[in-house]
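Got a structure for you, written out below as C-alpha cells; questions coming shortly.
Yeah, one chain of the complex is gone here, protein chain that is, but the others are all in their spots.
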C-alpha cells in the first residue's frame, strides 16, 4: 500500500482524495492547500492531516504526490516533488507555456522521477476499449478521426480570462485524445474559432465555438469540434474511420428509460457533467498511477504527452488567431 | 406477363391494384366491386374496365384473381374462382368460421387451384429476413417468441361488431407470425383480454387489450400482446430467443432525425399506419403470388395457413371468454 | 450513523457488507455465518469482528440486521431479530412456503419491527425512474406490462433442486416488478414452462424457459418471460403500455463502443451478471433501508410485498404444473 500526499484540495483534488481513500492499494497521507479552509474541510472528511507542501515533500514515508493546485503552480510543484524523490501525478496542464513545460520536464528527467499527467479521458472505459481495439487492428490503419466535445455551459468569464483560451483549456483534452487515437504525431494544425455562445467571451479575447483539423506525416486526418454550451448535457464522442471499418464510442445517457408518445420517442439527456461522466475514468486513472508507482513501470500519459498536447493547443490558438496553418 | 382480375375495390383492393399496375410481370385485367362507384373510380384511375365477377371468372384470358371484398364473401369467391381455373389470392381471413374454411379448402383441393392467403407481414423485408436467418440456424433452436403489436387507434364500433373480435380481426396476423417463427404448430392456447381503451368495445362484447400464450408440442413458447391504441404509432415488433442468442426486428420510424435539448433526445414516432408500414411487404407479397402463378410453385402462406391461424384465433377467443386453456 | 449486523457472509452478504463499509450513514458492527471461514474472511477484509447470531441479536448497540443466510433460515432469523428489537432487512424470499411467511409476518407485526425485503430491482435507477414517471401519470393508466428477463446461464443442478423452482427462484423478481408497475394486485395467474435449455433441469422437476400472464381486477394485463440462458448477457427489460403512451427501460450494455464493418454494426453484450448489472441498485437499496431505520418511516418493499410475490410464484408453479389458471 503506497502513501500519497495531495497538493490542492479543490474540486478535482477532493475527487482524487476520495478515490485514494476508497482504494485498497493506497492511503492518503496528508492534504495541503493554499486555502486552509479547503484543506481542513477535506482533511476532516477523510480523517487525514493537513500539512504544508514542504512538510509533505520532506516526509520520506510519502511515496507519491498528486498535484491538483492552480495551473500556475504545477511546474514548480512538479520540480520540487521530483527533486524530493516522489512519484508525481499532475493535473493537466503542466503549464500554459510550452517552454516552461520543457524546462520542467528536463528537471524531471534529471531526477528520474515518474511523472503522469491527468488526461482522464484515456482512462474512460469506453474510450480505452476503443483505443485498445484500434491498436489490435480491428479496423486496420487509421484514416480519419472525428472528435466532438461540448460542455453543458461556459465557465465564468473570470475563469476564461486566466484559462489560456478554449484551445488550451478545453480542447487540450481532445488534442490528447487525437494523439491517443491517431497513433502518429500531428504535423499540421488548422483552426477556426468564434464567440457565438456569449459575445462577452469574444470581448475577453477568447472563443466558445471552435473547430480544428490535424494532419500527420503519413496523411492521417483528425477533425475536432468544441462548443462551450450544449443544452442536452456533456457531449463526448469519438469516432475512428479506418481501412476496414469504423469504431466509435457513443455518449452515456443519464438513464435507459424511454418514453413514447404522440410526440415520438424521448430518451434521457447525456450525463452532465465531467465529474459524473468520468467517474470510472478517474478511478482507473488513479489505479494506473498507483500501479506504476508500485511496479516501477513508466506512466502514461507522461510529461511528454503533456508537452505535445500543449504544443498542439498553442498552435491551434495561433492558427485561429492568424487564420493560417501551423506546423508543429 | 400474367393477367389478374381484382374482386373488391376498397382500400386494400386499390393498394393491390396499384401494385399490379406498377408491376412488370402482371397486368390488371378488370375490376369488380359490389359498389359500382368504388369499381368505377379505381378503374378510371388505372385505365382498366369494370366488369362483373362472373364475367371476370368466365374470361379465359384472366389467369388469377385477387379477392379483396368483404370477409363474408371470401369463401364463396374462392370456390368460384378455383372452379373457374383461376389462381387465387385472398385477403385474410378465408372466413370467420373454421368449418366454412375447411369446406372451402376441400373444394380448392378438388380443383387443384392455387390459393394464397394475404398474411402480408411474412413479406415485410425485416420480418422475412429475421425468419430466414432463424431457419438458417443463427440462434439455434427456437425457445421463446415475443410478438408485440399495437394499432394507433381502434376501428369504428360498427366495424368491431362485425369483425369477429380482436383475436380474429387483429391478432390473427400475430398468430400467423407465431407459426411462421415457431417452426412448429402450437398445441395449447391461453388468453386474456380486457376493454381498457374504450368501455364501449367491452359493451359490444369485444376486447381492445389482449395477451396470449402459445405452446408447441416440444415446449416452445410464444407470447403475444395487442392493444388497439398506441399514441406513438403502429407498433410492430417481433423477437425470438433461441439456444444460441436472440433475433429481433425493431420498429420503423417515420424519420431518422433526432433532436437533443434540455428535455433529452427525441426521435420520430413509428410509422403510422399499416398501408405505410407495410408498403414494401404488399409489393413483395404480390411478387410472390405472381411468381407462383408463373412458375407453378405452391404459394405460401396457403389455405392451410389461413385455417391454422383461424383455429388459433378461435381458440384464443374461447380461452379469453372462459378463462381456460384451449387445446388445438 | 446506525450500526448493522450481517447474518450470512456469502456472495450477497459480502456485497451488502462492502456497501455498509462504504456508507457514511452506517457502520458494520459484526459478521455471523454458519461457516466460520466465510465469516472470518469477510470480517478480516473489512476489519469487523465475527460473532454468533445470538450475540449480535443480544447486542443493544446493534440497530439493524441484514439477513443473507440460506433461504431456509430466513423466517426464523427474521422472527428472532424482530423479537430482539432490530430493524430487519432480509434477502428474498422470506420462505418458500407462503404459510410460513404469514406466520413470520404475524410475529413481525406483533413486535412492531421494521422489515424490508431485498427486491433489489426496485432500486435500479432506471427501473425506479420508470416507475416514478409512471405514477406521475406520464402515460396515463397502465394497460399492458411486459417484462423480459433472461439469465446468462443456468445455476448448478444441485442448486435447482433446492431452489423451489424457476417461478419461486428467478421469476419471483419479475412478480415483484409486475406488482411494482401494475399498481394493482394480480388476481389471475396463467403459466407455461419447459425444459429447453437443459433436459436435466426437466428431469429434476423444474423448467428453464417460462412465460406467465397476470390479470388484475380492473383488467390490466402483464406478460413475463424467463429463460435460464442468454448468450448475450443478463437481459433485463421492462415496458409499460398505458393510455397515453409507453415507457420502457432498455438493457445496460458493457460499453458504448460500436464497430462497423462489412458485417454490419456490432455493439457490446449486455452487462453480465446481476452483481454488475445491479451494483447501483444494491447501494440504493441499502440507503433506503438505512433511511427507514433512521427516520422511522415504513420500509418498502416490506414483508407483505414478500408474501404477495411468493403467492404469485406459488400460483405460477401450480398453473404451470396443471395447465390451469390460478386465482390469487
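The first chain written gets the first letter, and so on, giving A, B and C; residue counts start at 1 in each chain.
Quick note on the criterion: a contact is a pair of C-beta atoms (placed from the backbone, for glycine too) under 8 Å apart; a residue touches a chain by one contact, two chains touch by 3 or more.
Here the structure is a predicted model, which is why all the values come from computation and not from measurement.
Asker: What shown chains does the left-out chain touch?
Answerer: Visible chains that the missing one touches: A, B, C.
Asker: From the list A:246, A:281 or A:315, which touches the chain that is not on show?
Answerer: If we include the chain that is not displayed, A:246 is the one touching it.
Asker: Write down which of B:260, B:294 or B:324 is the residue touching the left-out chain.
Answerer: B:260
Asker: For the chain left out of this view, which of B:72, B:110 or B:129 touches it?
Answerer: B:129
Asker: Of A:2, A:21 or A:192, which sits in contact with the chain we cannot see?
Answerer: Of the listed residues, the one touching the omitted chain is A:192.
Asker: Spell out, residue by residue, where the missing chain touches chain C.
Answerer: Where chain C meets the chain not shown: residues 230-232, 253, 260-269.
Asker: On chain B, where is the contact patch with the chain that was removed from view?
Answerer: For chain B, the residues touching the absent chain are 22, 125-126, 129-130, 133, 138-139, 244-252, 255-262.
Asker: Would you write out the residues of chain A that touch the absent chain, in ascending order?
Answerer: Interface residues of chain A facing the absent chain: 141, 143-144, 146, 148, 150, 188, 190, 192, 194-197, 209-211, 213, 215, 218-221, 223, 225, 227, 229-232, 235, 241, 243-246, 323-325.
In the analysis below, only the chains that are shown with their structure count from here on.
Asker: Taking all protein C-alpha atoms shown, work out their mean, then name the chain whose own C-alpha mean is nearest to it.
Answerer: C
Asker: Write down the pair of chains with the top C-beta contact pair count.
Answerer: The chain pair with the largest number of C-beta contacts is B-C.
Asker: Report back the single chain whose CA centre is most distant from the CA centre of chain A.
Answerer: When every chain centre is compared against chain A, the largest gap points to B.
Asker: Chain B to chain C: how many Å between their CA centres?
Answerer: Centre-to-centre distance between chain B and chain C: 41 Å.
Asker: List, in ascending order, every residue of chain A touching at least 2 other chains.
Answerer: 260-262
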